[in-house]
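One chain of protein is taken out of this complex; the other chains stay put.
And then chain A:
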Amino acid sequence: MVKAYRQEHVYKHPWERVSAASWRKFADPENKRILSHILEVDTLNRKLDTDTGKLHTTRALTIHAPGPWFLHRIVGQDICHCVESTVVDGKSRSMQLITKNISLQKFIEVEERIRYDPHPENPSAWTVCSQETSIRIKPLSALASMAEKVEQKCAEKFMQNSAKGREVMERICRYMEAESARV
């Protein structure tokens, strides 16, 4: 059983600024308080294709993922490692991130895809962010009998975290806009 949902958000900022904000999202000290579930972010790999203007990056995210007490007893840990794979196409002004969990895979599979593209109606000034998340409890896992409930709870948590992420992004974009106005 898979729970999937889509969200879309328009940033009234150009793609260059929004994609730059995305890189800063987890590291910004002011915003770490809001995104406190993100414990560590490390860059594992990077590759720039100087011909095509494509930037490939792989990052490791360590996330604090507590659940209700019974979940902790089954799953045994409240730290989850994820891998985030990003491609930025400088020529077409497109950024795509795919994040998947690599721990707790016996129990759950989560995949989140985020795209940042210039807004079709205002490509030079606005950016569309579309996000698709799918959550699947492994059928033979100890969580299977309460799969629907766990998927629902996860989805709610992810949506809350996405909302926090957007808040942080907007804040960074406004800061960057003010900085560029001063120069």
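Here is the rule we go by: contacts are C-beta pairs under 8 Å (C-beta built on N, C-alpha and C of every residue); 3 or more make two chains touch, one makes a residue touch a chain; residues count from 1.
To be clear about the criterion, contacts and distances are computed from a predicted model.
Participant: Quick one: find the hidden chain's UniProt protein name among "Importin N-terminal domain-containing protein", "GCK domain-containing protein", "Trafficking protein particle complex subunit 6B" or "Nucleoporin Nup43".
Facilitator: The chain we cannot see is recorded in UniProt as "GCK domain-containing protein".
Participant: Touching the hidden chain in the full complex, which residues of chain A are there? Just list them.
Facilitator: 15-16, 19-20, 23-24, 27, 36, 39-40, 42-48, 50, 53, 55-56, 58, 60, 62, 64, 78-79, 81, 83, 85, 87-88, 90, 98, 100, 102-103, 176
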